[in-house]
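Below is one structure, written out as structure tokens; the observations come after it.
Only one protein chain is missing from this complex, and each of the others stays in its spot.
When the chains are written out, they are named A, B and C in that same order, and each has its own residue count from 1.
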Amino acid sequence: MSTITADVAATLLEVRREVAELHAELPRNELVVWTAGNVSARVPGRDLLVIKPSGVSYDELTPETMVVTDLEGRLVEGERNPSSDTAAHAYVYANMPHVNGVVHTHSTYATAWAARGEAIPCVLTMMADEFGGPVPVGPFAIIGDDSIGRGIVATLADHRSPAVLMQNHGVFTVGRSARAAVKAAVLCEEVARTVHISRQLGEPIPIDQTHVDALYDRYQNAYGQH
Amino acid sequence: MSTITADVAATLLEVRREVAELHAELPRNELVVWTAGNVSARVPGRDLLVIKPSGVSYDELTPETMVVTDLEGRLVEGERNPSSDTAAHAYVYANMPHVNGVVHTHSTYATAWAARGEAIPCVLTMMADEFGGPVPVGPFAIIGDDSIGRGIVATLADHRSPAVLMQNHGVFTVGRSARAAVKAAVLCEEVARTVHISRQLGEPIPIDQTHVDALYDRYQNAYGQH
Amino acid sequence: MSTITADVAATLLEVRREVAELHAELPRNELVVWTAGNVSARVPGRDLLVIKPSGVSYDELTPETMVVTDLEGRLVEGERNPSSDTAAHAYVYANMPHVNGVVHTHSTYATAWAARGEAIPCVLTMMADEFGGPVPVGPFAIIGDDSIGRGIVATLADHRSPAVLMQNHGVFTVGRSARAAVKAAVLCEEVARTVHISRQLGEPIPIDQTHVDALYDRYQNAYGQH
Partner (left out) sequence: MSTITADVAATLLEVRREVAELHAELPRNELVVWTAGNVSARVPGRDLLVIKPSGVSYDELTPETMVVTDLEGRLVEGERNPSSDTAAHAYVYANMPHVNGVVHTHSTYATAWAARGEAIPCVLTMMADEFGGPVPVGPFAIIGDDSIGRGIVATLADHRSPAVLMQNHGVFTVGRSARAAVKAAVLCEEVARTVHISRQLGEPIPIDQTHVDALYDRYQNAYGQH
């Protein structure tokens, strides 16, 4: 695992670029303050991931500053410490083979739901499209071992949603690509905000499960530039 | 319908430019996240419309990437799929001859009212000016046939408002021009936000219908650079 | 009044520049959407004012596009119609000789208080500093005659506050200079927002009148670069 050939180095450079660029979407979409959020991507065909270094500001993020770890979160390449959330990202890649991108933020409205330990109900057509139902809540888990990763994987296994609200903590999203995980993080905050505001003055109208299913199916299979 | 003469091509280029430029107003006025919103314009004198392609980010929108469809939403010109909301836009143009621009967004506060299926009451002079009364709610309608378009047209027929809140979904606005429809979308979100905030701490004071009528009449007939 | 000498023309150019530049503070401080807000300044030593033209976007505002009216709101110089709020500005200058700048906005939180017809209580030291007490509410008044102007002047006569919330409408602020009126508009929205948010979860603690008086006196007489 620790030897990197020239071939892998070219792939790594590309993934470093992608991950560095996607980090710019976090402040741009107002999902983070200071250094509190991170994006990672799986290195195609390798048991490696690329992630943000710890405690570094978004302005300083270049492809070169990104770090590479194995799927137990151990540093493989890079001059800085990996994000303190690396163990959670690594656990997801090790246990969800179809996932190639992971994002973690403390985005305000999603974290507000997480602090109450309350799932976001599916009352918007755009939620049905992207999440296929409610955004679920995962357990309280403390950093330092693989309990956050286990909580993410166990919760997502029971839902269509690519996003999970970790109790008292924040949001993790997954995707078939790092870009898809970033999109899920952006939309998760937007639905968290919209449903919150809607509920401040009454109860949003539920959407029938048959409609949720139809919307989810169409969006996942027919939307965009296929 | 499928043959485009040089004459029409010149007009189309102009409309493509206008629609591409107006899309920039959506993120600028914080009405959209990611790719979730679109503007269209009727091509003057033709049963054609120009609209955003599906699933493309606002940064990539140029006159060239805009697509042209007929009033049943079928692609006439362009290399990409039209927005998945095209059928709703097309239905509006086919059934509201005085409408030359349509905008669709999921702007946060307007969508929060839509999720409760609740009209925005007319308690601000700027609402009387622009909307001439409450912003009404249209039915829950699922994407895939003309039910969204029918819901928009039927609801707007009963109101002065150029904006309709589609239940659990978002906002559609119309205008004599695409720019007027964008203005209605911006003001709809602003009144949705202001009235929401006002109601959080009590009941806003209603405006007498005679005052609403007087304000609407003046604004529609005497305002601006005539 | 209608003849403008070269001497006055130089002064006018300076005031046009100041008013054009100050308009940029309205979108920068998120006090306005679209074209809904305006700044004016008295022309020193003349019964004239400079104000924004009607229905023109903030991006197009240059010194040249500003218009000059007399204190009854009649156009004296400029190629465009003056703002439809000009009569209210003019009435203030005609009746409050110490006022040299007026600002009108529909800023969100201030307008939310205005829609309920509720004054903003003085529960922040920065409110005591700038407003010397609550921000008062003026009457519902319809555009078209001098009733808005009269409402502003009558309400401000009874308060230290340079800001008044016009019921169901928005905010007017005044100042010894146009810049001071813009500052009052910015701070009025900020205290409207902060006190609103504070009251959402309970009752803010009142500040003793003796402390309000002491803070107001110090800020008005000792603050800044004297």
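As a convention for this text, contacts are C-beta pairs under 8 Å (C-beta built on N, C-alpha and C of every residue); 3 or more make two chains touch, one makes a residue touch a chain.
Predicted model only: the values in this text are computed from it and were never measured.
Displayed chains that the missing chain touches over the full complex: A, C (touch as defined at the top). Touching the chain that is not shown, out of C:E18, C:E118 or C:E190: C:E190 (per the contact rule at the top).
When the omitted chain is restored, the residue from A:E14, A:E118 or A:D213 that touches it is A:E118. Residues 33-34, 36, 53-56, 80-81, 84, 106, 108-109, 111-113, 115-118, 140, 142-144, 167-170, 196, 199-200 are the ones on subunit A that touch the missing chain. Residues 29, 123-126, 183, 186-187, 190, 193-195, 197-198, 200-205, 207, 211, 214-215, 218, 222-226 of subunit C touch the missing chain (whole complex, contact as defined above).
As a convention for this text, only the chains that are shown with their structure count from here on.
Put simply, subunit B has to spin 90° for its C-alpha atoms to lie on subunit C, with the angle rounded to a multiple of 5. Mean C-alpha position of subunit B lies 32 Å from that of subunit C.
Averaging C-alpha coordinates per chain places the centre of subunit A 45 Å away from that of subunit C. Counting partners per residue, subunit B has 200 as the residues that reach two or more other chains.
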